[in-house]
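Take this structure, written in structure tokens, and hold onto it; I'll ask about it next.
Chains shown are a subset, placed as in the full complex.
Chain lettering (A and B) follows the sequence in which the chains are written, and residue indices restart at 1 in each chain.
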Amino acid sequence: MSESVMHIDLNADLGESFGAWRMGADSAVIASITSANVACGYHAGDPAVMRATVRLARDAGVAVGAHPGLPDLIGFGRREIRVSPQDVEDLVLYQIGALAAVAAAEGVRLQHVKAHGALYNMAVRDRSLADAIARAIKAFDPALIMFGLPGSEMIQAGQREGLTVAAEGFADRAYEPDGSLTPRSRPGSVIHDVDEVVHRAVRMASEGRVTATDGSDIPLRVDTLCTHGDTPGAPEMTRRLRQGLETARWWPRRSDGCSMHLTSCCGRWCSRRSCRISGSTREPPASWVP
Amino acid sequence: MSESVMHIDLNADLGESFGAWRMGADSAVIASITSANVACGYHAGDPAVMRATVRLARDAGVAVGAHPGLPDLIGFGRREIRVSPQDVEDLVLYQIGALAAVAAAEGVRLQHVKAHGALYNMAVRDRSLADAIARAIKAFDPALIMFGLPGSEMIQAGQREGLTVAAEGFADRAYEPDGSLTPRSRPGSVIHDVDEVVHRAVRMASEGRVTATDGSDIPLRVDTLCTHGDTPGAPEMTRRLRQGLETARWWPRRSDGCSMHLTSCCGRWCSRRSCRISGSTREPPASWVP
């Protein structure tokens, strides 16, 4: 099996509960994905939820990433706020650091950063905000992978800062001819038919193409596929998605290149910098390995 | 000058502004202190304030520590909240991580952690909460120094976890015969006479003793003296305190052992583990040194 073409990452937004409020079917979805985007307290998540989510991901061999959002609990980070690039750099940094600390206490090192909700959407088209996110990631740890929409300002910003970037596809979302996502307010923007979603996912993975809303076939090369964890049928959809990819001989694998099964790895947990087994030049801090 | 007896740390709470609200005379106080306790967003401080405060401290050669508090902006973290030890461990971890990330982006590594307000007071007498704070510190970075009231549960908790602890004295606060602080609600709990404050500080430093409210002389060995930064006369009080200590041949120095004058140091930034110049055995991560 060639590493360069036959692996793909499956990511989902996890840890979106808050205090007494539950959201998502994290423990059902976790079995099918390879990377978890964990909310960091600004739009969802709290320190206890963050710790439980990191532990869930770690025990499943799923990579953990920060999912920083705008400071808007009532709006779940989905409402655009006119923030400055400096605001964004600071609030992303704050949230990455908070999650990284909680993760470290559970023996986990962060794999990636994916902006959440309105922050993601704003950074897709606003270069200065995308650059701010990339700067925050680089300042914290230049080895973190930056997730973003292919062809967007985010991917370019990550590349400008010298970060590893992962282009993200949404198998259950409609695309415009220019490669942007069809806004959720538009009918047909979300695809509910599971077979159709699986078909599109396999095509994105194997052909790097997707059919846009006008019927045209557009290029969409992706490194990671996002599957939604907070809808009623999420666990089933995610399971089917993984199954469909495996049938097409696409093996889900974390963006940092670890196998899900960890057998040839460091044992209990795993991160890009530590699990290259013999060739590892940079070990995680002793305190991170229980 | 013998290093073991003639140095003492001067710490103050900084970065207590929030959004559009200013608090404290940080830029005036910074010249006199050696360690800054920086609010982390739960009771005060926001990502922008945190970054500005770290920068201010770094440029003055002042060590930066996390000052985590209870989640209570309206109450400024001064109202006790019945939190569980696990709550405390998680919220301290979250806040240390958030500040550490902001600090890293400014080339600064944290020196210490000092609990704020009601969290400090609760941990002074509640072993399970003190242990929770110590566990959070150790999980994040066992090299962080834990500040606490001498003889309290905090100091013992830090020692149980194998942390370096720093016993803290309050020169402008009255003490009970048992070594606890006289509650602020009691008259005379805060000493406003500058000469008296300086006198008490010098005695704490040089004799390890202080006069309690009943006139008795009690032992109080301290490694760091706290001076308040948010009162009207704070800058003057702090300046006089430092002057008084220097006159008594006590040289203020960061808890991590760096000199205030960075000339013989690593240059731009400084931390216990890096600035022992030639003898350094553990370098900071490459990403932290711009």
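FYI, a residue touches a chain if its C-beta (ideal position, glycine included) is under 8 Å from a C-beta of that chain, and two chains touch if they have at least 3 such contacts.
Because the structure is predicted, anything quoted here is derived from the model rather than measured.
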Quiz item: Given 2 placed copies of the single sequence, how many copies form the entire complex?
Solution: 4
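Here is the rule we go by: only the chains that are shown with their structure count from here on.
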Practice problem: Compute the distance, rounded to whole Å, between the mean C-alpha positions of subunit A and subunit B. | Solution: 38
Quiz item: How about subunit A: which of its residues touch subunit B in the complex?
Solution: 41, 47-48, 50-51, 86-87, 90-91, 93-102, 104-105, 136, 139-142, 287
